[in-house]
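A protein chain is absent from this complex, but the other protein chains hold their places.
Naming follows writing order (A, B and C), and every chain is counted from residue 1.
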Amino acid sequence: MNKPGLELSVPDTESVTIAEGTLVEAVTLALRYEMARDDCVVILGEDVGVNGGVFRATEGLQKQFGSNRVLDTPLAEGLIAGISIGMAAQGLKPVAEIQFMGFIFPALEQIACHAARLRNRTRGRLSCPLVIRAPFGGGIRAPEHHSESTEALLAHLPGLRVVVPSSAYKAYGLLLAAIRDPDPVIFLEPKRIYRAQRQRIPNDGQALPLDTCFTLREGTDLTLVSWGAMISECTQVANDLATRGISIELIDVATIKPLDMETIVTSVKKTGRCVIVHEAPRAGGVGADIAAQVNEQAFLELQAPVARVTGFDTIMPYARKEDIYMPNTIDIQSQIEKTLNFS
Amino acid sequence: MNKPGLELSVPDTESVTIAEGTLVEAVTLALRYEMARDDCVVILGEDVGVNGGVFRATEGLQKQFGSNRVLDTPLAEGLIAGISIGMAAQGLKPVAEIQFMGFIFPALEQIACHAARLRNRTRGRLSCPLVIRAPFGGGIRAPEHHSESTEALLAHLPGLRVVVPSSAYKAYGLLLAAIRDPDPVIFLEPKRIYRAQRQRIPNDGQALPLDTCFTLREGTDLTLVSWGAMISECTQVANDLATRGISIELIDVATIKPLDMETIVTSVKKTGRCVIVHEAPRAGGVGADIAAQVNEQAFLELQAPVARVTGFDTIMPYARKEDIYMPNTIDIQSQIEKTLNFS
Amino acid sequence: MRGRHRFAIPFLQYLDTHGEVDVPLPAWTSDIERLQKLYEQMVLARTLDQKAVALQRTGQLGTYPSTLGQEAVGVAIGLAMQADDVLVPYYRDAIAQILRGMPPENILLFWGGEERGSDPGGASQDFPPCVPVATQLSHAAGVATAMKLRNESRVTLVTCGDGATSKGDFMESLNLAGVWQLPLVVVINNNQWAISVPLKQQTAAQSLAQKAIAAGIDGTQVDGNDVIAVYDAVKTALDKARKLRQPSLIEAVSYRLSDHTTADDASRYRDQKELNVHWAEEPIGRFQHFLHTRGYWDEAREKALQAHCRETVDAVVAAYLAAEAENPEAIIDYLYAFLPAALEEQREAIGRKAEVLNGQENPGA
Partner (left out) sequence: MRGRHRFAIPFLQYLDTHGEVDVPLPAWTSDIERLQKLYEQMVLARTLDQKAVALQRTGQLGTYPSTLGQEAVGVAIGLAMQADDVLVPYYRDAIAQILRGMPPENILLFWGGEERGSDPGGASQDFPPCVPVATQLSHAAGVATAMKLRNESRVTLVTCGDGATSKGDFMESLNLAGVWQLPLVVVINNNQWAISVPLKQQTAAQSLAQKAIAAGIDGTQVDGNDVIAVYDAVKTALDKARKLRQPSLIEAVSYRLSDHTTADDASRYRDQKELNVHWAEEPIGRFQHFLHTRGYWDEAREKALQAHCRETVDAVVAAYLAAEAENPEAIIDYLYAFLPAALEEQREAIGRKAEVLNGQENPGA
């Protein structure tokens, strides 16, 4: 087994090319790279084959690697997770797609009771090197159940890793790491920014670490913590505030579980102030855990309460009122101002 | 529909008797009371009929009310939740039992996607006045999957109520309230104390409120917050510390969702210190949310970081090492001392 | 329980793919108006459906799942059920909902991104369409359980797609219907595709109707493009549920002539030739031929019908576009029967936020 993040030899069939692409293309690129490098990697899910996934994340892969490497399953998320566990226990590296995170619930029994537990239960004899990918989050005017952000549910389950990229570059490196990781990884793709931006991606097979937050921007006045699509809004606000002389340190959590509190706490100890932004409902969101830990670990340095800008504690509304639910730059900026002015 | 907590006429068939009983007997008593009062109440689940449930919570009810009121279902938790929704939408008041909380996962799709949403989705036309009861928590040396405390998963889902009694008396009043509540309630019964204590229960059909914490003991030095079985350990520690002149305010959260932060915050503003105790793993536990909110709302009054005494972020071990996992009085007391000594 | 067991799954078809009949028709077909109504409603269904697709293409509607080619199923269900029965539909059942009394503009409102669009109208207890595949089967079993426990003569009918039959709750519910003998009719709209997954990759079962055998209940396969067969099968099953309290499963073999939804592009995975074959078997042309042959239909009627459909659809679209906006607090007001105190602050924040957003949209205001 490879320790995640280690350097890997680039497969002969694939030359290092600097691709330019969107987040969803980065996902495809990483999948293709790793499938070429490691023939244990098998993709499965609903519509991942000929159709290339409803978001085209697996586009072209069945054609390239054949239908023994890219499997269209029957419509049953519990089954998808369950067979991934069986396959993983046999040494394959299944990368399963749940079509939308809103449909991950039927898979939770398998994820919580088995994927997260197999290694511990068998004291290391059987393991679960699987990845479950799911597009998540709102803001694309999709029908009901197509916009959820329930990462907190997964982050509460011991034995899982939960990873959320916020850009094409991160998606590439984190997904490679997720596939190479010897344990089950839930890989949540912020679909709102699937095609928001093109970015240079060195297609060099280089994985990113799975247990550190990324500091996207250094600053001294306040630590802004977020992940996924909300990083876009946070970046925008941080840029705007910079023009007003306010210096924001922006942290992309990226690995929700296990959670690298060290980076966050170190930052807050420096800035004394912290605002956390996430799309999920506030009650029991991942933001609560970060806030609780910041308070535990940087209590004396905090100059204002750790604040959270989140979705409301209600059901994600249908398209017309989605904007009311979604945190936006105004919400973020006004909370930052409040936190900066707290005394 | 009755607003929960309103006075209700006692059914003729049932005279007000002061029963004395255990927590699990209080559950039975409440079920029996309400079934007699309201013939819309229907019990369903695995083994709830002739067998009276594996913990005997429904003992005698099928005999008394017939097999049209107490239904043994096939073995399928998703189905149990799903048909409860259908029944509830038709005006029945299903009280479903999930045999152990470890087996609630297959029901989560129905709970999250439908029970919690039906009222909102239909703008109030259809509703889901159902209760899902499940014994939860560890400490009884049960086999794997029989000891989980995953209340945080449910507490993150908008549209649900999550209720946890900590004594026979509370179980009676809260369960009545849960059944009468017009919305879906997850009612988690701490099985470790199912038979720990006998208590007087006035069988008067009086419901307890579903949206307030209970202050079990007033104090001035530190606010101790917990729920369910851990209230026993917390009470013991509070009593012990009282003999040493340390005055603990003990709050039984009881209603995990919606969460009555007012009681907790008011208390912490008074004491300046707060320790939260729960059995579930720390990461993303309900304690995180309480800690985050206490910090948000009582920041200036806090004299020490809000601390959490919780289970470890690992799988609940099998019986032999269960005690290592479970928070105990020593853990609680030493955290309290640390928090009191913080400066 | 022990011993050799044998089973059979019948197949029901009256009209062949050309609309010709060579078997005796069921007695109810002597009701010519009923036959005409079945036809008219299929045409209306298609007109509305194509309008919805057009609205989506022009940015006036969100993602929408067309029922093109599957009109016989929804129309048969909508006309065969009684008013106080309960329909538990899935997302491809617009016409059945409308025939049961739903204001058609609600269909548009729903796919236009408004929760109010789930209102079936009147005192109906029907469920809103279900998005998480197959979960509605259990709701329906629960509704039927309530009917059974209360000894009512009402019946529950639930629909789903072929893909849904692979999901566990489909079978859990079917099994319960069997063991509790629920007044439940399950209708599978087997349109032979689940997005890009063709039926042969969904199951090895020779028919979907035979899934009933696993539950010990009756299963029937019908030609889902033969509206007479579908209506007859649904009516028979409803009667059996109503009078004998026996559940049944109907597989209506249709075909999805459209993309999965407007967000899908079926040409990526489906052969145009296959599509052409199935266009030749679609339900409306076939039934029109039959009606013509019998003298139950003519050009004048057709012309009037087309005009009526156009008018209806125009009125529906107008009503949809005229719908007043719901107030923003609605996103939290229906979460619970009573707003918990803990959420009062959030409700106010919602109002404030809506105002800010409104201000942005109308900077002049």
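One rule holds for everything that comes next: contacts are C-beta pairs under 8 Å (C-beta built on N, C-alpha and C of every residue); 3 or more make two chains touch, one makes a residue touch a chain.
Everything quoted here is computed from the prediction, not taken from an experiment.
Asks: Taking the whole complex into account, name the chains on display that the unshown chain touches.
Replies: Counting the whole assembly, the omitted chain is in touch with A, B, C.
Asks: Have a look at C:L25, C:A54 or C:V179 and name the one touching the chain we're not showing.
Replies: The one listed residue touching the chain not shown is C:V179.
Asks: Of the residues listed, A:M35, A:V48, A:L61 or A:A76, which one is in contact with the missing chain?
Replies: The one listed residue touching the chain not shown is A:A76.
Asks: Which listed residue, A:R121, A:R217 or A:K269, touches the chain dropped from view?
Replies: Once the missing chain is taken into account, the touching residue is A:R121.
Asks: On subunit B, what residues meet the omitted chain?
Replies: 46-47, 49-52, 54, 72, 74-79, 102-103, 105-106, 141-146, 282, 312-315, 317-325, 330-331
Asks: Tell me where the left-out chain touches subunit A, residue by residue.
Replies: Contacting residues on subunit A, toward the hidden partner: 1, 3, 42, 68, 71, 73-74, 76, 78-79, 81-92, 94, 109-110, 113-114, 119-127, 158-159, 161, 181-183, 211, 258-262.
Asks: Can you list where subunit C touches the absent chain?
Replies: Counting over the whole complex, subunit C touches the hidden chain at residues 1-11, 13, 166-172, 175, 178-179, 181, 199-207, 209-211, 213-217, 221, 223, 253.
The criterion applied here is as follows: only the chains that are shown with their structure count from here on.
Asks: Would you identify the chain whose Cα-based centre sits farthest away from the centre of subunit C?
Replies: Most distant chain from subunit C: B.
Asks: Using mean C-alpha positions as chain centres, tell me how far subunit A is from subunit C in Å, no decimals.
Replies: 36
Asks: At which residue positions does subunit C touch at least two other chains?
Replies: Those would be 115, 132, 168, 330, 335, 343.
Asks: Got the subunit A residues that touch at least 2 other chains?
Replies: Where subunit A meets two or more other chains at a single residue, that happens at 78, 102, 105-106, 144-145, 312-315.
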